[in-house]
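Structure first, then comments.
Only one protein chain is missing from this complex, and each of the others stays in its spot.
Per-chain numbering from 1; labels A and B assigned in written order.
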Amino acid sequence: MGLERYVTKRVLQSLVVIYAVASIVFVAVRSVPGDPARLILGGSADVDAIRAMRANLGLDEPIPVQYAKWMADLAQGNFGQSIYSGDPVLSMVANAAEPTLSIGLVGITIAVLVAIPAGVVSATHYNEWEDYAATGVAFLGISMPSFWIGIVLILTVGSTLSFLPTYGYASLKAGVIPWFTHTILPALAVGLPYAGILTRMTRSSMLEVLGEDYMQTARAKGLPARTVLLKHGLQNALLPVVTVAGILLALMLGGVVAVEMVFGVQGFGRLLIRSIERQDFPVVQGSVILISIVFVFMNLLVDLLYTFVNPKIRYGGGE
Amino acid sequence: MSDPLLTVEDLAVTFPDPDGSDTRAVDGVSLSVEAGEIHGLVGESGSGKSVTARTVLRLLDDADVSASRLAYRGEDLLAKSEREMRAVRGDEIGMVFQDALSALNPVMTVGEQIAEVVRHHGDVDESTSLLSELRRKYVTGTSKSTASWRRAVELLETVGIPDPEQRASEYPHQLSGGQRQRVMIAQALAGDPSLIIADEPTTALDVTVEAGILTELRELCADFNVAILLITHDLGVVAQTCDHVTVMYSGSVMEHGPTDDIFEAPAHPYTEGLLRSIPEGAKRGDELATIPGSAPDPRDRPAGCPFRDRCPEATEACTDSLPEHALSAEHHTYCHHRPHEDGGRDDVRTSPQPER
Partner (left out) sequence: MAEYDGAERTLGVRTERLRQFRETIRGDYRATFGLTIVVAFVLAAVFAPELAPYDPMAQDFAIMQAPGLNAHPFGTDSFGRDLLSRLMYGARISLGVSLGAVAIGGAVGVTLGLVAGYFGGWVDDTLMRFVDVLWAFPWLLVAILLVAVFGQSVWNVVAAIAFAYIDDFARITRGEVLSIREEEFVMAARNVGLDDTAIMFDEVLPNALAPIIVQFTVLVARAMLAESTLSFLGIGVKPTTPTWGALLGQGRGLITQAWWISIIPGVAIIITVLGINLFGDALRDALDVRERGGSP
């Protein structure tokens, strides 16, 4: 299959998935026992308020009309409005996104920077102390909840290195240094479990690569051991790791949200939790769809990245 | 006669097994390859051909190797450090592996896989430091204007790949099986070696492609005066290609000598059996033969001749030693019952070749 066709197919697939997600949320919301409007407003709300809410949510129209409107709104980027502030969900999420993205991306970067060397060393020193040390730490990493790591970081690093703030967030607009000092601890909390997962994956995939014929060929060509390992081995070892990168991003969301709470960061997590507490249903619902869309596209991106780093897919089959 | 290019004497290779019996994959192999010749190493699957080949380049880290002599141009290979071995691998001795698809790196252009050998062993002035190699691989890509790349393209042309400029920047999976094998050969040639070890270079290919590759090897041998140690289990290939042959069975050498002598007057019962099992070796009207039985387990190989359980002529003597007999200056066999004229072919039990 040609690359273009593949990309087109994957994009279409992603759109279908998003369409299905939106439909499922639509059905789920309407299959809630009782009246969503009453649910949102609470049992004591008066009839007018409930009617207004039903109109606001579009519940007073026939189901097919509701569905069409719902889809049309989504297609135009209208994910609903907060019933408290009336702000559009999209802009609320966009405003809350910076801290969440900062923590997530710095966390991933830390994870990658730690995990790839650790995994490679672990594989090349299979069953030696380096391997045991790396896999041991990785094991510990994947067994700890991010938010707990956050708490421990606040208690230990935060109290010893006083220049690292343990509360709140500073926007990049306020300067790189305050941004970084505010981001680094939460990012560590989020990143360490991922470093654990990635280390283990890199290790097992590298172990497999080390046994491949082409690695022996490279040695038989008289290349130095490190050139063999890093030039011939690394990319092959990382290919399977890339395929799960999208899944890892999804995995990360829970971690970031909880870590935001630990560090008092006003990000997407805080927005979600507050919306639940206030029963701001449209915000919750809109966020779910929005995040699902982001996920689907992240996964698409990862897939395309994979085709790019894997010549077998990039240049189609031979023969 | 001057020193041979490669000398192997009494090579033994054992794979230790911490919780079982060790595998004696090679058990007393001797062979010598003269400069510029094509030397065949034949034997059935599992007889230790690949292990022998890899041991010459010291590629097997987990094996115990011993030999009374393992020398290339008179230099003891076993005494060399890993660093010194790197100057032999690719540079003096090139290697061609059996399955080119898995032996070539799937994520590197074939041009780069050849060019890197040129850089490390050839006559070009390009950095081979780890950092510059990594930069080439992951950042800049291979520059098409470097001498090493041009040499790679040239080599592809030499081994008979059409449109070499274009092919050089393709990946192994984009090439056909025969072309991939040619790339392997180009890669082995890239360091201007005096010896190429080709481990079953044609087993994965179909017959017409195989013939092309063998012709290629013969021509290279003549044009570049490079010696080839051609490993195969196919006596037909040997007959077409090789000057000398060494016949292996279950880790040991059974017979070696000039190809013509071996084909005309095989001395060892095993060689006779082998010859009979190939169409070219069988006289018209002969039934194609297989040798009944199977080779002993390398974990638990008895002393004496490893072939004795399958040998029609085996006697008590075969259980304790494997004596060498010279039939001529070059033609030697390892057998108690040779040389003498009786007990020849007709005694070899034959059975019809089972349908494939």
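Everything that follows uses one rule, which is that a contact is a pair of C-beta atoms (placed from the backbone, for glycine too) under 8 Å apart; a residue touches a chain by one contact, two chains touch by 3 or more.
Bear in mind that the values here come from a model prediction, so they are computed numbers and not experimental data.
K.L.:
Can you list the shown chains that the omitted chain is in contact with?
P.N.:
Hidden chain contacts in the full assembly come out as A.
K.L.:
Considering the complete complex, identify which of A:151, A:164, A:225 or A:305 is in touch with the unshown chain.
P.N.:
A:151
K.L.:
Quick one: say which of A:80, A:107, A:255 or A:311 touches the chain that got left out.
P.N.:
Reading the full complex, the residue touching the unseen chain is A:255.
K.L.:
With respect to the chain omitted from the figure, which of A:44, A:143 or A:160 is a touching residue?
P.N.:
Counting the whole complex, the residue in contact with the absent chain is A:143.
K.L.:
Using the document's contact rule, name the residues of subunit A that touch the chain not shown here.
P.N.:
Listed in rising order, the touching residues are 13, 16-18, 20-21, 24-25, 28-29, 32, 39, 139-140, 142-148, 151-152, 154-155, 197, 200-201, 204-205, 240, 243-244, 247-248, 250-251, 253-255, 257-258, 261-262, 269, 272-273, 275-277, 279, 281, 284-285, 287-288, 291-292, 295-296, 299.
Heads up, the rule we're going with is that only the chains that are shown with their structure count from here on.
K.L.:
Report the residues of subunit A in contact with subunit B in the complex, numbered from low to high.
P.N.:
It comes out as residues 212-214, 216-227, 230-232, 235-236, 239, 309-312, 315-319.
K.L.:
For the complex, give me every residue of subunit B touching subunit A.
P.N.:
Going through subunit B, the ones touching subunit A are 54, 57, 59, 82, 85-91, 95, 97, 99, 102-108, 116-117, 120-121, 128, 130, 133-134, 137-138, 170-171, 173-177, 184, 187, 191.
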